[in-house]
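Before anything else, here's the structure in question.
For this view, one protein chain was removed and the others were kept in their places.
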Amino acid sequence: MSVIYIKGGIVVDPTQGIDGEIMDIFVKDGKIVEESGAGKADTVIDAKGMTVVAGGIDIHAHIAGPKINAGRAMRPEDMKYARNKSGPLRCAMGRVLMTCPAIGYEYARMGYTTAIEPATPALYAIHTHEELDSIPMVDKAVLPLFGNWHLTFKFAAEGDIEKMKAFIAWAIERSKGFGVKVVNPGGVEAWKYGRNVHSLDERIPGFEATPAEVLSTLIKASIELNLPHKVHVHCNNLGVPGSAETTAETIKLAEKIGASKDGRESLHITHIQFNAYTGEKWRDMGSGAEELSKLVNRTPVTVDMGQPIFGHTTTMTADGPFEFALHKLFKSKWINKDVEIETGGGIVPITYRAKSPVNAVQWATGLEFGLLVDADKVVISTDYPNGGPFVEYPYIMTLLMSRKFREKEIEEKGVNSYIEKATSLPSLDVERTFYEIVKMTRSTPAKILGLENKGTLKVGADADITIYPFDCRNVSPEDYEVLLKGLRSVAYTIKDGEIVVKDGEIAKEVWGRTFWVNAVKGATQEIIEEDLNEVFRYYTVSRGNYGVREEWIRRPETIAIEE
Amino acid sequence: MTLIIKPKSEFEVCVEAEITPEIARNLEDAKNFKVYLGKEERRLEELFDLEFVDDREEKVILKGDFSRVKWIGREMKGGEIIVEGNVGMHLGAFMEGGRIVVKGNCDDWVGGMMKGGEIVVEGDTGNRVGCNYWGESEGMKGGRIVIKGNAGNYIGEKMVDGEIVVEGNAGDFVGSEMKGGKIVVRGKAGYTGWDMKGGVIEVGECELSPSFVKDAEGVWRGDVNVKGEGVVRILQD
Amino acid sequence: MIRDIVCTFCGNACDDIEFEGDYGRNLCPIGEAKFAKKERIKAPMVDGKEVSYEEAIERAAEILKEAKRPLLFGWSSTVNEAIRLGVLLAEKVGGIYDQCSSVCHAPTTLAMIEEGIVGGTLGQAKNRADVVVFWGCNPVEAHPRHPTRYSVMAKGFLTRSRAERRVVVVDVRKTPTAYLATDFYMVEPGSDFMVFTALRSIVNGHEEAVPEEVGGLTKNELKSLAEILLKARYGLIFFGLGVTHSRGHERNVEAVIKLVQDLNRKTRFILQPMRGHFNVVGSGEVAAWEAGFEYAIDFSRGYARFSPGEFTAVEALIRGDCDAAMIVASDPAAHFPKKAVESLKEIPVIQIDPHPNLTTKLADVVIPTAIVGIEAEGTIYRMDGVPLRVKKIRESDYPSDVEILEKILEKVIS
Partner (left out) sequence: MIEVVVITGRTTDQGMTIDEKLSEAYMKAVSFCEMNEKDMEKLGVKDGDRVLVKSELGEVVLYVRKPEMDLQPPEGLIFIPMGPYANRVVGALNGSGTPQYKGIKATVEKTDREVVPVQEILNF
């Protein structure tokens, strides 16, 4: 490992309250160090006139596992685009859906150094880790799915927090996962009966539990387990008019339970845009972002945007009934997978059209959240690939920073004027500062994930650094083109103390770590032994073959939770 | 000018040569035109003998065995290509204009996703004439393909507009998921008309998908499963 | 005793095998044969002469580097770790990556490209399905423990016994699987497309579009079959090579996918292809995440191109599109049509495999390896994509596929 001096850059680091100060940053052995401890520089980067921030963190992108891979196989028309020819680096394929090498390279070229795969059936965790292991350049982690697992329903119905804790700890240890993901709790099970659940208080078919009980029990258990990242939820009723109400109710569950022991939020509502529509029918559908943003700002809840990007993409979610609805709506191709007695999922291609009133509202709603929720509570995301490609994050950042750019986009793309009636976006004059954007892409996701060495340039932090080729103090929302260009073309990305991108091109292929949380000491495992044995009678794999061993992962890093 | 192209020898593996009449404009450019012998990038003149005739045409004549040369006429926009013998896969794929005449037979994918122009094949063709490429939702969008011999399977699938005429027989899946345009098979065809949303198929005889209903005029309409407005006219009925 | 061993024969990938020395419990007859000791390729060979591993690897790398478009084929009987190296190797030598699917269930991939697929894990057969259809497949001989473990006699939490399942078999002849059936329908060979479409017309309420007889079934028989499907609470169609190997190929599969899509508007229904080899699914999945496509991938232009019918091994060989081949964990000389084997005989062939087979007879370089799942471990995907780890239960002097491929890749890159 080498020593890098980053000299004279304009540093922005919200974790230290640094907003555009000219500073030197010293990197040694993959960490950020004091000048005194750095020693002789192997490389000196003259960052004069450039902006130095921590590496970006994607809190929610479907980058690995059976879903995206089935999507790839289903969409050769999307995969045929070549991003990089084979040479010293790998060939990298894909337009919106991408191959593993392409995903790693594109994150790095955008200055991102960590990405979280947010939904894998624990049954398929081996597969998901294989794919994560094939993604170069970034650190990563995976969230196993809990919201439709029969054991989750059982412990929720019994209100047994101790068993739920043991179960969570068992499942994330088995899947080498990072936290608790919940998708449409109860709804995916109901879909196996051809139905869905439509409210938080509806009984889940075949069980005594309700979605509200599932969520509350999981949130409480996650708090008690001290998981670094608490419950990460894709709410019920996603994607339909009226979903804003369900989201509000979900947030209130967390409000009732309260914050985590360390004061951080206890619930992360993911891709909130997709769950924030008012109205009763598509015809009177509107944005619930204003109300929901206020609610988020005063409750122990964080969100990510789930911003749609106009154009083609592929939706993929564990929310099986939602994907069936999309298939019926668009008569498009449709993958469905019902997974044992733990979850399910679906995949449907989609095109977001600026001229469509519904898509226009979705676009505006995502941006409203990005503008209205506290920068300490909202993270930029497209819910890749559901909203669109993650490579458009610089575009989203620019939209959030420049009202003029928003107006230009509305005008040029011909965004349906229904947004004037149904959303507050056209009248919002909020313009995010660069400091806030750094929060929303670095320090806020790091805080939500509980990754203390990420999203920061503090001494001791991982040396994951983005250097933008512009002076953030001089960019004005008026010059959005300059801003967009600057955000798109990273001067340097440093990963674990190595220069991996220079002038927007990959300089070196590296392999990041896979974080996983070991919380088994936080709960008495024996209390669920019988339940596990009982439930495995209905699995088609043996309990002994269920899960992932650490030695099968390329670079595992355990985050151990003490008792 | 007219450019006459002949293979120098038998190729070790198939050659990919996206030759269009445009390359007949300039001798030097034609000589240096990039073609591919497997993973090796070659210049056209390394693999082929080139002969120029200084006339007023924009024309390419292919002499000798081109049955293992692929992508002739890809995205061609005008002018003429005459193939004197047989020709390999993907002839005239994505073609937009001009004319290709093949005196011999063609391999698969003649006029794949063609948008305009004309292809005339005097012999037989392989499968997927005027078809959509993998995963694409639309096939042929315009132009005309005439096959004097027989055609293989998957002819004109997902066709949006344009015309395919097969003078001989065709195989299975004529006009599957067709949306518009016209396909004529004068001889026999296999499975025909499945999931047709629009357009017209005229066929000597065929095995019609069991999802069509005969109207009062004796014309089959369907596909009922997609509420389609396709028309299949069986000429020997 | 070693427990939870995964059997490495068919796509069932039964993971409840127990070994006490050489004695394995819970194996079917084919599984027993799989684990039995048998003749091996003794040593690496080049042009029929025994050589060291280093020499064989050197020669293999040379052939691959010199070739204008080498074919790298096989993969379904090895582990994902080896398959990944295979895809990388194909990329680096500008060759074709193709795998056994192209001669078995690739039509299912093509149909999925058109329509997606409504699927589920085998647990849905075990726990939920009350109507189970076997169409053009014969699990009693090809996936022997399928009926007992998953689909017919299994005890699930909703469907608790054989009596609670209606089992339908559709085939062109009476197979041993037909003995398990509540209802058996015999159809004419090559008529699957027509029968699926006729059923779909009936399910959608368009009986009038269905002639009096389709594919050997009367309209009344078709209606009765449609009725069985519609009455299912949760139905499941398993389909096999009878569907993919017959006239119609991927459109047969597409037709049944569309039928199942429409059935889901009335009840719940899923589909599951009866994939053959224990890791044929992995050989598609790994290629998809590394290169974007499951099979028929050409890298000659430095990026991946997908073209079934062109870069599938059989067609590529017959068209003379490849001037060398590397065969890993497969036997195309036995399983390809004659014309493709003729072409294979004309070009240099490298074989990597534990056992001598027909491909060995025409291979120029033969590199014997450890048997996956017995002498070497790794990840494999069951027919429904469920990942499992196959284990090393016996010591062996043979290097693994992974070790050999790593060395070849190293030589090719350097």
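Letters A, B and C mark the chains as written, and numbering starts fresh at 1 in each.
Simple rule for what comes next: contacts are C-beta pairs under 8 Å (C-beta built on N, C-alpha and C of every residue); 3 or more make two chains touch, one makes a residue touch a chain.
This one's a predicted model, so the numbers in the text were calculated from it and none came from an experiment.
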Considering the entire complex, write down the shown chains that touch the omitted one. B, C
Which of C:247, C:266 or C:301 touches the missing chain? It is C:247
Looking at C:42, C:231 or C:361, which residue reaches the missing chain? C:361
From the list C:155, C:231 or C:345, which touches the chain that is not on show? C:345
Residues in chain B touching the chain absent from view: 108, 126-128, 152-154, 171-172
For review purposes, identify every residue of chain C that touches the missing chain, sorted by number. 9-10, 29-30, 32-34, 38-39, 102-104, 106-107, 110, 138, 141-142, 144, 172-176, 186, 189-190, 241-242, 244-247, 249-250, 276, 296, 308-310, 312, 314-315, 318, 331, 333-342, 345, 354-358, 360-362
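We adopt the following convention: only the chains that are shown with their structure count from here on.
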Write down the chain pair with more C-beta contact pairs when A-C is set against A-B. A-C
Chain-centre distance (mean CA atoms) for chain B and chain C, in whole Å, is 33
For chain A versus chain C, what separation do you get between their C-alpha means, in angstrom? 34
Return the distance between the CA-based centres of chain A and chain B, expressed in whole Å. 46
Residue numbers in chain C touching two or more further chains are 94, 113-114, 299, 301, 306
Contacts with 2+ other chains: residues of chain A: 74-76
Under the stated contact criterion, what part of chain A meets chain B in this complex? 74-78
Provide the residue numbers of chain C that touch chain A in the complex, in ascending order. 3-4, 6, 15-16, 80, 84, 88, 91-92, 94, 109, 112-124, 126-128, 149-150, 155-158, 233-234, 261, 264-265, 267-268, 270, 284-286, 288-294, 299, 301-306, 379, 381, 385-389
Given the complex with chain C, which residues does chain A contribute to the contact? 64, 66, 68-70, 72-76, 79-80, 82, 84-87, 90-91, 93-94, 99-101, 123-127, 130-131, 134, 191-194, 206, 324, 327-328, 333-341, 344, 347-348, 537-542, 544-545, 549, 552
